[in-house]
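A single protein chain has been removed from this complex, and every other one stays in its place.
Showing subunit A:
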Amino acid sequence: MGISKLLVANRGEIAARVLRTARARGLATAVVRHRLEQEGPAHLIADEVVTIDGPTPVAAYLDIPQIVEVAKKIGADAVHPGYGFLSENAGFVAALEKAGVTFVGPTSEVIDLMGDKIRARAFVEERGFPVAPSAIEDDDPASFVERSRAVGYPLLIKPSAGGGGKGMRVVREDGALESEIETARREGERYFGDGRLFVERYIERPRHIEVQVMGDGQGNVVHFWERECSIQRRFQKIIEETPSPALTPEQRDEICETAAGIARAVNYRGAGTVEFIYAQDGSFYFLEMNTRLQVEHPVTEMVTGYDLVAEQLRIAAGEGLSAAQTDIPQSGHSIELRICAEDATEDFRPAIGDILLLDEPQGEGVRVDSGILDGGKVTTDFDPMLSKLIVHGPDRTQAIARARQAVRNYVILGVTTNTGYLDAILAHPDFASGNVSTGFLAEQAEALTAPGEDVTELLMAVAALSDERLVSDVMQIPEMHRKMGGWRN
């Protein structure tokens, strides 16, 4: 099967990260770039940069025929999709297959199965893995109340046609069940024109814990331990770490083996992540499986010492996994911070601007996977994530200290970023003690965005003294100022 030339169908930090490993493995490399896109680190690493076009930059990256055509034209025998864009698109996998190009990832059947959340959940449940207890009204409307009761309290009623939290009701006691079902039904009808409902167990203060798995498609599956990603804003992760501070060694083995079992059940090929909801009482439930490399994969690399992209490329080339389960350590502690162009004090409003000065932190245990260059522009064309800061330390306390030092030394001037906000999270006592849930950022919003020391005067002095026009104007009229006298001490 072998791979000699790899096309990366992605951009930003992940394109650069994949290209580095591909080059280290001696592959010829190419990356696509939209006509209007800023130059990024990936374009400096790849042997070849191929221009793509589309009505918007994002549309170009989603244009299956165009990207398959690029792969054929440049003679790439494999395509790495990164994350996002076409990474979980079964149609893309099929189109590449037809063109005789290897897709670095799972089969289109597995992508299809895991992409359908209801089918995936049913598949996992049928094979005896834990899913949150639930009841679907449509299965048998007459017994819906009875089946809801059997789910257990607290439970969450959701409109079947719903989304965005509308019409959802939390029920904590049996007495309220039937009236809440009727209320939810009316809300469902009003918001969605559809009163059908389903219920599931409501998990209070859940944590998000996921497990990295890797399979060779020949029945061999290993896991690379868990990652905890409970620090989320707007349902998007911004800090991830491994190991999870919530798990005992026994719980860790159980959740990691469960994930590997789910991957084995689909004869998984490539890198994947099984996501779980983890309840405060230690129970956990399958949420979904992501059939691609995750943004937060570097923390796994830092504690295991494995290059997950190298493993992906080995598997795609038919060389199989390089590791047996017992070879994969979980050594020390790693934390990733997503550096985003956004204003945390303004509800995470995305920010744009020119990068006037960029100075990335360095040092022992510090890794930066960056998608930006000094002098570049941050536009609204793509996701606001600029780069990832990943640190490793011998234990969690030292990893947090290292992360704080690194993020405080991360200089990005010209566009508002969340570095100060990330530092405030790391400094929060509940983060230090590991006492967090997916609601942490919302619960602590005020504390995390509290203004620091008032340095207004110092900032104005810097702004004034670095203002060349102002300084030269002032220096041209010293006489007048001396006469004003009053300012002299």
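FYI, a residue touches a chain if its C-beta (ideal position, glycine included) is under 8 Å from a C-beta of that chain, and two chains touch if they have at least 3 such contacts; residues count from 1.
The definition used in the following text is that contacts and distances are computed from a predicted model.
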"3-methylcrotonyl-CoA carboxylase alpha subunit", "Cell division protein FtsX", "Aspartyl/glutamyl-tRNA(Asn/Gln) amidotransferase subunit B" or "Transport permease protein" - which is the UniProt name of the missing chain: "3-methylcrotonyl-CoA carboxylase alpha subunit"
Where A:Ala24, A:Ala122 or A:Leu470 are the choices, the one touching the absent chain is A:Leu470
Given the contact definition stated above, which residue among A:Asp116, A:Asp354 or A:Glu443 touches the chain not shown here? A:Asp354
Just name the one of A:Glu69, A:Glu257 or A:Asp383 that touches the chain not displayed here. A:Asp383
Residue by residue, what part of subunit A touches the chain that was omitted? 234, 345-354, 356-357, 359, 380, 382-384, 407-409, 411-414, 416-417, 419-420, 423, 451-452, 455-468, 470-471, 473-475, 478, 481-482, 484, 487-489
